[in-house]
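A single protein chain has been omitted from the complex, and every remaining protein chain is retained in its original position.
Order as written gives the chain letters A, B and C; numbering starts at 1 within each chain.
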Amino acid sequence: MDITKRNIKNLYCVHLIVFLFLISSLTVFAQTETVAEEDTTTIFIPQSPISVTAEDYKYDRGESVVINWGLSPDDDGSGKVTGYEIFRSEAEQDDFISVNVVAPGISTFRDKSVENNVEYIYGIAALNGDDASPMTLSEPVLPDTEIVNWNLLNLFFIGLLIAGSVIYFIAHAKRGKKLFIRKIAGLEAIDEAIGRATEMGRPILFIPGINDMDDVQTIAGITILGRVAKVVADYDIKINMPVARSIVMTTARETIKEAYVGAGRPDAYSDNMVRYITDEQFGYVAAVDGIMVREKPATCFYLGAFFAESLILAETGNSVGAIQIAGTAMPAQLPFFVAACDYTLIGEELFAASAYLSNEPKQLGSLKGQDVGKFMAMAAIALGVISVTIARAWGGSFFPWLDEFMHRLFTITN
Amino acid sequence: MNIKEVIAVILIIAFFLCAYFLFPKPVEFSQTVSIILTILLALTLLVIGVMTFMGRYIERRVVFLFVGIALTLPFFMQFDLPVPISPEVQAAYDELEKLPEGSKVLAAFDYDPPSAPELQPMAVAFMKYAFQRGLKIIIMGLWPQGPQQADQAIQTAFEVIPELEDKIKYGRDYVNLGFQSGNEFVILRMGESFKAMFPTDIYNTPYDSIPILKNVKNYSNIDYCFNFSAGKPGTVEWVQGAVDRFNLKMSAGNTAVQAPMAYPYLQAGQLDGLMGGMAGGAEFEKLTEHYDKATVFIKSQSFAHAVVIVFIIIGNVAFFRGRRRKK
Amino acid sequence: MRREIPMAITFIVGFVFLFAYFIPHPPFNEFENTFNDSFSIIAAFAIWLGALNLIKISLVKIFKKKSDVLHSSFIVISFLVIVFFGFYDGIRGLYADPVFSFRDQGTGFNWLYEYVYSSLSATMFALLAFFVASASYRAFRARNLEATILLIAGILVMLGRVPIGDLMTGWLPDAFQISNWANWIMNIPNTAGQRAIMIGIALGLVSTSLRIILGLERAYLGGD
Partner (left out) sequence: MDWTTFGVWLAAVFTLGIISFLYRDNIFYKLCEAIFVGISAGYWLITFFWDNLYSKFYSQVTDPVDPQWTPWIGFVLGALMLTRLFEKIGWLSRWPLAFIIGATAGVYMMFYFVSNAMLQVSATILPIYTGSISGAISNLFIIVGTFCGLIYFFFSKEHKGAFGGAAKIGIWFLMATFGASFGYTVMSRMSLMLGRLDFLFGQWLGLIK
């Protein structure tokens, strides 16, 4: 480092110390004065905050400004300053409106209610109850729009790392490397469950949840349908799929139709395999219930986003003696599926299902990538816990820094 | 339909007609009768348990019947139960207590009549409390019927505390912005501008001419947010969209089904407080000292829970008995 | 071409929307909104497909198969009644002064909603009280250690969150009160479990989304 620079820094330090000394002596002086004042009158007007700066908040859509100020000399924790009021005016208009009030001891505020590309001036007043000091004004500030939100850099990197490992393992598997994936009981059972329907000559019931196509769980359900439909088309089993959303109906029809085309028997496909009932949850459940009781399906699949209906579906399916395979990422519904179904895919397993069933290396590669994500989460938790515990117990400088770093790494600032 | 069923239907209709036209209103059991009924209920359950142990299993309609009785009887009974306060409800209340008079609170009503039994008591207690404290309430809904539920809650509050009706003025002390479709995207867009999402209030008054909304541009001018949620969109979306992205401070009242999912957010500090279901409502009523529906319902709730637990135990008795047989 | 164009659409749209998250600059900041509006409009079109399907099936039942005639005709009639009031009130509201919405108090649509739709759906919903009890009776068995943990946690929470828990253990020291146990279960094991599920779901979602965007997952376009 340059020697002169360091000297200048030291000089700043001296200045700062002198300045702080002056301020504190001023505070003491002011205190004695106010005590005297309070004796005569109950009105006390605190001193204005010192030096107000306003800056455009970085990496946003030009919608916020950060204001910093030096505390009023009267703000010493004795309660003489009860807060700061932040005022704002468009530059050159002198029409100040109150934006917010913050507690004493706070010297920064982010005003998120500004318009893009309008110049503003801020004023801060120290408050004592209903009384306020004169405002200290800032320089004009112009909120601006940035191209990229660099505050999300940590998210970008972590996201890139996880997405990258998913893509890496997909590519890795494409080259023919063998990947080990453990057996998932619920998915192993799918073939058996379909086989049972063939033997018994009864239909399969497939419910892709009750959410629309804009839920990834529904998409996951439909991708599993793609696998199931292939087998169904090959063995010509009856599949019955009542749905609660029109777009899901369209998608499901498309999916099953293609499976039949793939099996070389497009004429065996019929639109009646997929029926729209109603968007209304219980109207839908009531109808599905009726279908179950009448048609007695051999196998029921519940794969997608479920709500209260999970209980009724699983119970009814149980009572008609169907093999039931359920999967959802709705934690509240899992207890009922776990209790009443033969196999349940919990959360992440639902998303993994279609890749698992495809048995294609590149799809399985993506599961490996997911595992890398979990490993990273676990490593971060372990490292973070160790550093924060040591930082709390023994202090030092490295571990508190590491702790701070880990928290920063996994926090999003907006 | 056999003859017995026909008679049963006629009797049921007769009962309801009598109840409508002839019964004295309201019906109340004295304390002694209440205790006797409770003991009778317990005894029959005990008998069922013993029968199951002996190998005679009951069918599910018996379970239905007992649940029905357990839910209905306490409506007419005279007794009080202690309501313990859980830390998360206390936290929600404390955060509200901290707000100075005149603070602007965004109240998001994301539920509809079917889930109202759980959330309406909280909403009423919240309105009563907020009006008495002099908090300014901005109401909105991501569910089409949410704003109507809010209106009903305010009406109930006015009926219970008549002096509020003179004190509280629409437009100055509260405003109902109505419903906007678009789920979580409404929450995100409100981060830039409320007005873009709600150009007028529910009565078609333009946004800018409503006094309470002066200087309210987006979340940064809101001191607190309270969300009553029965599903999606709801608390999870508010946390993801408003708390995580715009640093809004928030507590939530959830249906009991939703509540367990909100606990990680609570522990992570994304939510300040949480009221779950009828129990949360009863606790909040106790904290705000406005005893109402939830305090009454919690009695039925207790009875029903007890009955369900007894049936779980009976079910397991049957299960273990069956298993021993197999061995 | 029938498959390539949709795959290209998925790829481009997926990527652009993904990166829009990091770019606050217009027009990227509007993309989420555009998607949401477009989705709403598409859904509004698609629901006609669904409704027409429902009515078609019901009409076929009434006139061709002659089965479930009463049931199916009730479906058709109630559908037509509410659709009529929906359009009638909606259009009337547009030309009225002041303007009102089809779901405002006092419209026929709102009456149907309040007394027919909402009472039916609320009661349907409420039937779950009975089903949940019978499911507890029939399905929740202490089969193994896992199921036992589930049951014990469930029972403690059920007791602890209502006053009976306190009636039973209120006289004991704090550490033995059921309501405290229930609080503990909710705040500690429940939080931990939910969190594991949440993190897993988020990762599963990322991987599924990537597979979709990259075109590996295209069952919705009819598999391979």
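We take it that contacts are C-beta pairs under 8 Å (C-beta built on N, C-alpha and C of every residue); 3 or more make two chains touch, one makes a residue touch a chain.
All values reported here derive from a predicted model rather than from experimental measurement.
In the entire assembly, the chain absent from the figure touches the shown chains A, B, C. Within the complete assembly, B:Q267 is the residue of B:Q267, B:T295 or B:N316 that touches the hidden chain.
The missing chain lies against chain C, touching residues 2, 5-7, 9-18, 20-21, 30, 32, 34-35, 37-51, 54, 70-72, 74-83, 86-87, 90, 101-103, 109, 111-133, 136, 140, 145-147, 149-158, 161-162, 182, 184-203, 205-206, 208-210, 212-213, 220-221. Although one chain is hidden here, its contacts on chain A can still be listed: residues 155, 158-159, 179-182, 184, 213-216, 219, 247, 250-251, 254, 277-280, 282-283, 286-287, 290, 293, 308, 311, 331-332, 334-336, 338, 346-349, 352, 356, 367-368, 370-371, 373-374, 377-378, 380-382, 384-385, 388-389, 391-393, 403, 406-407, 409-412. What chain B contributes to its contact with the hidden chain is residues 1, 16, 19-20, 23, 25-28, 61, 64, 67, 71-72, 75-76, 114-118, 144, 181, 184, 236, 239-240, 244, 255-257, 259-261, 264, 267-270, 276-279, 293, 297, 300-301, 304-305, 308.
Methods note: only the chains that are shown with their structure count from here on.
In terms of inter-chain touching, the protein chains here all touch one another pairwise. Averaging C-alpha coordinates per chain and comparing to chain A, the farthest chain turns out to be B. Here the spacing of chain A and chain B, counted between their Cα centres, is 26 Å. The mean-CA centres of chain B and chain C are about 19 angstrom from one another, to the nearest whole unit.
Looking at chain C, residues 121, 124-125, 132, 134, 138, 140, 154, 194 sit in touch with two or more other chains.
Looking at chain B, one finds that residues 260-261 touch two or more other chains. Residues 61, 63-64, 97-100, 110-113, 307-308, 331-332, 412, 414 of chain A are the ones touching chain B in the complex.
Remark: chain B residues 60, 63-64, 66-68, 71, 81-84, 86-88, 112-116, 144-145, 148, 181-183, 185, 188-189, 203-204, 260-261, 263-264, 266-267, 276-277, 279, 298-299, 301-302, 304-309, 311-312, 314-316, 319-320 touch chain C in the complex. Residues of chain B touching chain A in their complex: 191-192, 215, 217-221, 231, 244-247, 257-258, 260-261.
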